[in-house]
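To start, the structure itself, in structure tokens.
As you look at this complex, bear in mind that one protein chain is not there, while each of the others sits in place.
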Amino acid sequence: MALEICHHGFKPWQALQAHQDRMQPGSFGATATFVGTMRDFNEGDGVQSMTLEHYPGMTESQLQAIIDDAHQQWPLQDVLLIHRVGDIEPGEPIVLVACWSAHRAAAFEACRHLMEALKSRAPFWKKETLTNQSSRWVEKNTAGYSSH
Amino acid sequence: MALEICHHGFKPWQALQAHQDRMQPGSFGATATFVGTMRDFNEGDGVQSMTLEHYPGMTESQLQAIIDDAHQQWPLQDVLLIHRVGDIEPGEPIVLVACWSAHRAAAFEACRHLMEALKSRAPFWKKETLTNQSSRWVEKNTAGYSSH
Amino acid sequence: MTKTLGSIRQCVHNENMPVKVKLFASMREYLDLNETEIPIENIETVADVWQAIAGDKPMPENTLCAVNLEHTNEAAGISDGDEVAFFPPVTGG
Partner (left out) sequence: MTKTLGSIRQCVHNENMPVKVKLFASMREYLDLNETEIPIENIETVADVWQAIAGDKPMPENTLCAVNLEHTNEAAGISDGDEVAFFPPVTGG
């Protein structure tokens, strides 16, 4: 298990490769991952940059609790969670969640659950600077379990 | 959109990086991926190697139909699907599915849907060679939407 | 007239393409047959194709079939030139 609050840019696919290189090959059959990336638009406005604030101490303990909870609910071989904080530009990754398991159902469901739990429980806050130079706090996260 | 039947080993995280490098940064907010990897055990037996057979022509058209169907159901920016065929060893990737979208619900759900559709409709067949040198066809895929 | 009709019929008959049949995975081993062609005559459905290639051998439970690269069922109709495939449940991914 690895959990990281990242104060600089990170490369999710390289991080996955590096993490997996340390795992036992052949021991897992399913890897489900999610990467959240900063977009250059939100709610109809162009976004120039973003600052991600967090609550040092609580963020880590909440994320750890969320990961522990997932391990209780699903048979997971491993979990990797990286979350960016600080100043971010469009196109840069914000969050990476990856779950390794023997079978796909556990990996998919745990990965989804981790993201929903992170979005509702982990103390992070986004402030956007728009292309018109005004800034605003993102007021709430988008819906999780509905898309059709 | 990219769809590949791969006759040799591939590196999923590098393939994702390469594919994403060709996309417009900032245009997507969510990437959900799944990687299926060959395990060294199945149904209680040690597995030494595997041969993945497919139906050239039908495999590609079924996968394309599955991807088209996902595009109909969810607002997806892009889809990448790579599936290995031929002789495979434990630890090697078998399948990669990735979905890019503005928001996570579409990316997660489309990725899951693609995998379930692939597992039920795409003509691939696995034959395992066990560590005791006997070989057997894998008779059916594991359950998709249940894990608890 | 009869002769003319007969020759037209003969001509159409000659243009009939055979039905291409493909077998995969355990189905190929079950019938010890990879790929074959059978004449369209007397073939109306996928089930007829099975009988033409398998004879007395029963179709295994859970057998899947495809016509022209699309999943279908035993009752599906067959035209000349069609490609018919029989295979066990798929296990990709």
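To keep things simple, chains are lettered A, B and C as they appear, and every chain counts its residues starting from 1.
Rule of thumb we're sticking to: a residue touches a chain if its C-beta (ideal position, glycine included) is under 8 Å from a C-beta of that chain, and two chains touch if they have at least 3 such contacts.
Everything quoted here is computed from the prediction, not taken from an experiment.
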Contact set of the excluded chain (shown chains only): A
Listed residues A:33, A:62, A:77 or A:101, member touching the removed chain: A:62
Footprint left on chain A by the chain that the document does not show: 36, 52-55, 57-58, 61-62, 83, 94-95, 115, 118-127, 137-141
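Just so we're on the same page, only the chains that are shown with their structure count from here on.
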Chain of greatest Cα-centre distance to chain C: A
Chain ID, smallest distance between chain and overall C-alpha centroids: B
Where chain A and chain B are represented by their mean Cα positions, the distance between them in whole Å: 22
Where chain B and chain C are represented by their mean Cα positions, the distance between them in whole Å: 30
Junction residues of chain B, two or more chains touched: 36, 115
Residue numbers of chain C (touch at least two other chains): 93
